[in-house]
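The following block contains the structure, expressed as structure tokens.
The complex is shown incomplete by one protein chain, all other protein chains being positioned as in the whole.
Chain nomenclature is as follows: A, B and C, assigned in order of appearance, with residue numbering initiated at 1 for each chain independently.
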Amino acid sequence: MSTNNVESRVIKAPATVVWDALRKQDFKFWALVKSAQLSSSPSEVGATRTTTFTDGTVQKHRLVEFSEINRFLTYEIIDSDPAIHSLSAQHTIRVFPVSADDSSFVQWSSDFSSEGSLEAVMDSKYKKLEALADLAKAVEK
Amino acid sequence: MSTNNVESRVIKAPATVVWDALRKQDFKFWALVKSAQLSSSPSEVGATRTTTFTDGTVQKHRLVEFSEINRFLTYEIIDSDPAIHSLSAQHTIRVFPVSADDSSFVQWSSDFSSEGSLEAVMDSKYKKLEALADLAKAVEK
Amino acid sequence: MSTNNVESRVIKAPATVVWDALRKQDFKFWALVKSAQLSSSPSEVGATRTTTFTDGTVQKHRLVEFSEINRFLTYEIIDSDPAIHSLSAQHTIRVFPVSADDSSFVQWSSDFSSEGSLEAVMDSKYKKLEALADLAKAVEK
Partner (left out) sequence: MSTNNVESRVIKAPATVVWDALRKQDFKFWALVKSAQLSSSPSEVGATRTTTFTDGTVQKHRLVEFSEINRFLTYEIIDSDPAIHSLSAQHTIRVFPVSADDSSFVQWSSDFSSEGSLEAVMDSKYKKLEALADLAKAVEK
């Protein structure tokens, strides 16, 4: 078992469109997310986001890395109610353009502290795959 | 005009299969390549490869970077007959697994010395797109 | 001649201290900079900065990448008066901790559009080395 998990998907929309849906971090495309509130500009590193999931979980995330040129953002989970089975987790979502047909390759990678349980990692794996499928639904025409 | 050109394509075959076709560097999948001869093991950094293209061009390439874990390789063109319109060029081909459907995202990036003419860069662009299409044909079922 | 130039220096201060001096982007440590005004928070990607140099040059920079966890920032020059001898330029400054003695390794890399003249690249090289020396003076004790 690894404490790093990477999921990825091809999305049939240009990288600029996919990145636009991700960079604002309202996660409107994600069926599991009920709402997301940002403390300030979505591109301000250090900004926090309170995300409420449809199952009632409320998480506080902090943006720690943001790249407009390489189209990636990294956030860490700084609070979770109920607590997640991992002392800490860091997520990076990156969009790569697919030049041959102007679509996108999206990679979502998560690092868990070594206390991350297998259960937490598996849960994250399936949630990322679902989120990427939701993202595809939101931006593909 | 940039002196860096990146082309990419999704290939409907697992990353291990796509990487297997690339890592041996015989470029058998590439319609424009007539033959490729290696001076030693394909994974030995420093090895040279003599590539004969179907239009008669003969190029000597040297492997300068090779990663089995991240599935990429970099080679530089050290000789070309006839000469190419660029003092030097370096190519990196990288394979990323697409976890959602077990396919692959392949990225081919080239750096040209600043003397690289627009013509040389455009030529490289179309040749890479063709090569990636040939690779898809060779490994997709 | 390459259109990429990288300069670097070891600075005898912890990475957190060096990064603190850089992340606010007021460039107070840099003798060549007279003043720098930011349009918003220094960690907000997209923010612009107007930098006035002691020789009278005024440049407008835009932050395009910022990482709190990997301690790097990237900005591009979007306007310059007088114009610089390069259609465009992008600068990345990154701080690496040196664990053996709690000092820092700072790398400053610049990408110039291919129209960048040799003169512009050389000028940038010496200015970066000077700026790194100034940074050392400002944070070393």
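Note that contacts are C-beta pairs under 8 Å (C-beta built on N, C-alpha and C of every residue); 3 or more make two chains touch, one makes a residue touch a chain.
Values in this document were obtained by computation on a predicted structure and should not be read as measured data.
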Counting contacts across the full complex, list the positions on chain C that touch the omitted chain. 6-10, 96-101, 103, 105, 107, 129, 132-133
Extract the touching residues of chain B with respect to the undisplayed chain. 40-41, 43-46, 64-70, 74, 90
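Keep in mind that, in the parts below, only the chains that are shown with their structure count from here on.
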Report same or different for the chain A and chain C interface, where same means the shared residue numbers exceed half of all residue numbers found there. same
How big is the gap, in whole Å, between where the Cα atoms of chain B centre and where those of chain C centre? 34
Could you give the separation in Å between the centres of chain A and chain B, each centre being the mean of its C-alpha atoms? 32
Find the geometric centre of each of chain A and chain C from their Cα atoms only, then give the gap between the two centres in Å, rounded to an integer. 30
